[in-house]
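For this depiction, one protein chain was excluded, whereas all remaining protein chains were kept in their positions.
In order of appearance the chains are A and B, and numbering begins at 1 in each one.
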Amino acid sequence: MTDVAERLAALEQRLGQLEDERAVARLVAAYGPLVDTGNADGVAALWETDGVYDVDELLMTGHGEIAAMVRSAAHQRWIAGGCAHVVGPPHVTVAGDDAAAVCYSLMVVNEDGGFVLRRATANLWRLRRSASSGWRVTNRTNRVLDGREEAPALLASGLGAVRHD
Amino acid sequence: MTDVAERLAALEQRLGQLEDERAVARLVAAYGPLVDTGNADGVAALWETDGVYDVDELLMTGHGEIAAMVRSAAHQRWIAGGCAHVVGPPHVTVAGDDAAAVCYSLMVVNEDGGFVLRRATANLWRLRRSASSGWRVTNRTNRVLDGREEAPALLASGLGAVRHD
Partner (left out) sequence: MTDVAERLAALEQRLGQLEDERAVARLVAAYGPLVDTGNADGVAALWETDGVYDVDELLMTGHGEIAAMVRSAAHQRWIAGGCAHVVGPPHVTVAGDDAAAVCYSLMVVNEDGGFVLRRATANLWRLRRSASSGWRVTNRTNRVLDGREEAPALLASGLGAVRHD
């Protein structure tokens, strides 16, 4: 039975790793559809209660401030005019109850009867798993890729010393 | 043996869930390369025989109508000029033999020596699994994100009451 027990344990560990990466990627994939439909509570619930969403021009801390951004007149105007927050695919790294995801986001808006690529942004998501609520974002930092050094630095820190195996 | 049997059954169930989500994501990822190479039968085969592809300006029902769109002079002109249908990454939800995938698609075309983002579109894919042919699309609905209310409504209905765990 030893062999069977070891193989079962190995399978459970390996499968858990894939499930964790899938959960992180799925959360990241939910952001765009939630924010582009104005689902303020749904967007906020991707974060921990006191999670941080740090974008170039705005630092949001906690569900209240994140939801307020979604409900703001500025964001509602994007939705009304036509808007796509295309996020990912993410490069995900899970280590125990912590995870990081690095990706790009493209903000596409409809203007004057055509589509404009308004912004390309470096994203670093940091997440934590809790027993009660599963994977949630502790910090998402975005920096626009307009030549500022912070943006590539953010991508680099997210990949870290990751091995591609 | 009870413990072993239970652990095996749990592993099989969890692995099956990942395999189903992978199959759906892989099908969605095939659409762009198939349609941009003019593979009319390959595109149609992503759908069930009587599946529906509902885009803003065109409602296609069944393999014949979907393949005819790919073979149309209009679509062939996009391919000849240079065209990329960039689809996803999808947010996938599987429940038994049914699945939904929500994502964006970007249509990029080459015009006058440069690339133009012609369209950003909300996508909702509904799929079903059959014993004979695996996962196939029953309905894919696309609505352009130009401010029409149907487009964010489509994204919202696709996410539904999905839990991010």
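Assume a contact is a pair of C-beta atoms (placed from the backbone, for glycine too) under 8 Å apart; a residue touches a chain by one contact, two chains touch by 3 or more.
Remember, it's a predicted structure, so these values are computed and weren't measured experimentally.
Participant: With respect to the chain omitted from the figure, which of B:Val55, B:Met69 or B:Val108 is a touching residue?
Facilitator: In the complete complex, the chain left out is touched by residue B:Val108.
Participant: Pick out the residues on chain A that sit against the missing chain.
Facilitator: Given the touch definition above, chain A has residues 4, 7-8, 11, 14-15, 18, 21, 88-92, 102-104, 106, 117-120, 122, 144-148, 151-153, 155-156, 158-159, 162, 164-165 touching the missing chain.
Participant: Considering the entire assembly, which residues of chain B contact the chain that has been omitted?
Facilitator: 1, 4, 8, 11-12, 15, 18-19, 22-23, 25-27, 29-30, 32-34, 36-39, 42, 45-46, 79-84, 86, 88-89, 108, 110, 115-117, 133-135
We take it that only the chains that are shown with their structure count from here on.
Participant: Could you state the distance in Å from the CA-based centre of chain A to that of chain B?
Facilitator: Inter-chain centre distance comes to 22 Å.
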